[in-house]
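Reading through the structure tokens given below for one structure.
Apart from one protein chain that is not included, each protein chain of the complex appears where it belongs.
For clarity, chains are labelled A, B and C in written order, and residue numbers in each chain start from 1.
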Amino acid sequence: MRKTVWCVASDARLHWREWDGEVVLFHENSGNIHHLNLFAATAIRQLLEAPADSETLTERTASKLDLPVDDEARDGIEQLLTRLKTLGIARVAPS
Amino acid sequence: MNGGCDSILRALADPGLLLSMDLSDWDLFIRQARRANLLSRFAVMLRDQGRLQSVPARVRVHLESECALADQQKRVVEWEIGCIRQALDAIDVPLVLLKGAAYVAAALPAAHGRRFSDVDILVPRARLAEVEQALFLHGWFSEKQDAYDQKYYRKWMHEIPPLRHNQRRTVIDVHHAIVPRTMRLHPDPDKLMTSTRAVDEDERLRVLSPADMVLHSAAHLFLDGEYSNALRDLVDMDQLVRYFACQEEFWDVLLERSIELELDGPLYYTIHYLRKLLGTPVPGQLVERLDGRPAGGLPRRWLMPLFDRAVIAHHPSCSDHLAGIARWMLYVRGHYLRMPLYLLVPHLLRKSLRAPSGEA
Amino acid sequence: MNVSDLDDADLARRLRQGCLFLETGPFISRIQTSIESVQAGIALLYAGFPVHDNAPFADFHVALTRPAGLRRWFRPQVNFLFDGWTPFKPLPLEQAFAMFEWGMNWCVVNHAHKYLVLHAAVVEKGGRALIMPAPPGAGKSTLCAALVASGWRLLSDELAIISPDSGQLLPLPRPVGLKNASIDVIRTRYPDIAIGQEALDTAKGTVAHMKPPGDSVASQQLMAMPGWVLFPRYREGSALALEPFSRAATLSRLVGNAFNFTVLGRPAFECLSRLVDDSGCYSLEYSSLDEALERLDKLEVSAS
Partner (left out) sequence: MANDMDKNTELMGDKHSPQPARRKFLIKSAAASVPVILTVTSRPAMGGNFCTPSGFLSGNLSDHGDDHDRSCNGLSPGYWKHSFPKQFEDVRFSRVFGGVWVDGRGVPWEPDTTLKQVLHFRGNEDRYRFGAHAVAAYLNAEHRIRLHYPMEVDTVIDIVRQVLTVGMYTDPSTGLSMDAMEVKEFFEGTYH
């Protein structure tokens, strides 16, 4: 998982709503709705800005929320990427 | 020909007629078209021609509802195709789409406002087990838990039991041939595979050739013995041939190919009903050559009266008292073509004992 | 002309011949049945609803018939037909009126995709609608019936029908479904409100329907703007607690309760997001109906 570079699917049509630190993301392609906490929402927004491998995404997300870059964050991002792949929101970036 | 069904057939032939209908005409038309799964096709057509506003308000509500459904179904099929690709790309098997899903992927007019039930795909028979396992690992599970159904599908049918995605509840039919293996006619699936066309850049998403697309739909309609969507299938084929007819040698290739795949019988009935019900323009030369072909299987003069009733019997107002019998006889024929007689009777008995419709 | 203007014989004749055109909210339904319990239920509970003479176009053609054959005498049954097609398995004859109500809901949920339809109760006061999305068994129908019986206008007890472009809620004030204990609760609190014949041992236990108030039916064409989204939860012995509820969770739950969210897609998302922006979102835990009614009467339009 280390070196794989991830990106948001190029054709993904995402619509955001945010209230008091909670985010709702509507993924129009699949019709799914996701209720996210700030950590998950920030990570997806970071990935939208630029493809990244899991370690880089952990650093960018943690720094955005001024959280430590620790094992908990790394595990969190790795699991998030796996889930986003299953949901069809994220893909392994074409090399 | 029973008069009740005219409103749909006439509207298919000349959509302009819709605008001259009054409220009571619409009352019958909406119900007939809905039952034939064609209402969304008319709704999308009127929307695209900018004519929805000239339809009475109370009727327009139903047409707008059907447009929303049609747009949704196109999104859903596109999303499903993407999900199936993810599973098949992982094992390096190209995805060959059939019927409705193919029309969407190839952006054909036949997809416009079409209603879908499942996504049909064609895979090489040799890799069937791998495909089923790859789909399993991506969340598709076989619905038919009943051992008899599993055996029946795998032994006698041209597809494995339907697979349902456990989270999205959508269904795939995985075919390894376009006509049941044991059918007395043997169109060779490899011929179909080699002539598929890519619809995307990396050539992994494919559809059948134009002629094969029409012949597959014709085989499904006139061999399988299932007529609840007959008119929708005929409209599909009408849209396909009108679109492909602009290709130089389309009609000749279609006839040659039908003979090569032993599907000239179903093609004969398809051309007959396209011309009779939908007024589809077909070159006279093709009609004559098809008429001249020997009628393999049951004589045409036996089957024609059955098809006449079965094809349009989608609504009480269009079917006479013989329609039910006609459809049943064609259902039996569908199975007769597929299974040896000694298996046919027990199979039909089993099916009728478990008939799904609301028996007591 | 309303149902109440027809004498029983005329109503029964129209139903038998399949030419009763009943207007409920935005829909006209052509209804055919010879089953007395359904005729009686319509006469009692649909009194205030308009009836049309031979409307040229009906949105839904429904019928309730008794299947032929053995089933006419032995454990008799009833079938719901939608334009001659039976979408459901038959039910025991005693549940005929309940099947009529369930079937009418099914017609709307499957064929009205011009609107976004949520499974929720909707009542209105002071021009603003209170929407109560409904996980089963949350006591929603009792609270809804009590609110309506104590002065709120009934839009619907089961179907919130929202126009995606205007965001307004369309009334469909058909009879309010009551289950098991709530039948007696409502009957004792409001003895003068008509309640239809009880249908025993349906999958949801005993079911009966409360007649909608006359003025709710009279104003069934008057739409309402959303005011509040409320998640009620009846809990034996709990103290009354009206708490603000996360707007993000409210939107997620509204989508979870929508019948045709994915059919409409993005317009549905925009419509529900606006609704959440413009409404006060609360959860309400209660054990006393009086306390709940009193507290809800004091809801002000949130100055969001």
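Note that in this section a residue touches a chain if its C-beta (ideal position, glycine included) is under 8 Å from a C-beta of that chain, and two chains touch if they have at least 3 such contacts.
Everything numeric in this text was worked out from a predicted model, so none of it was measured.
Note on the chain not shown: across the whole complex it touches A, B, C. In the complete complex, the hidden chain is touched by one of C:V207, C:M223, C:L242 or C:L275, namely C:V207. Across the entire complex, the residue among B:Q73, B:S217, B:Q239 or B:T270 in touch with the chain not shown is B:Q73.
Those residues of subunit C that touch the chain absent from the view are 80, 86-89, 91, 95, 98-99, 102-103, 105-106, 109-110, 119, 134, 136, 158, 202-204, 207, 246, 248-249, 252, 255-263. Although one chain is not displayed, its contacts with subunit B can still be listed: residues 34, 37, 69, 72-73, 76-77, 90-91, 115-118, 129-130, 133-134, 136-137, 139, 141-146, 149, 164, 166-171, 354, 356-358. Contact residues of subunit A toward the unshown chain are 1, 21-22, 30-40, 43, 61-62, 65, 67-68, 70-73, 75-80, 82-83, 86-87.
Everything below uses one rule, namely that only the chains that are shown with their structure count from here on.
Between subunit B and subunit C, the centres computed from C-alpha atoms are 38 Å apart. Among the residues of subunit A, those touching two or more other chains are numbered 28, 31. Residue positions of subunit C with contacts to 2 or more other chains are 262, 265.
By the touch criterion stated above, subunit C contacts subunit B in their complex at residues 26, 28, 56-59, 61, 67, 69-71, 77, 79, 83-86, 88-90, 111-114, 260, 262-265.
Partner subunit B is touched in their complex by these residues of subunit A: 28-31, 88. Per the touch definition, subunit B reaches subunit A in the complex via residues 75-76, 78-79, 82-83, 86.
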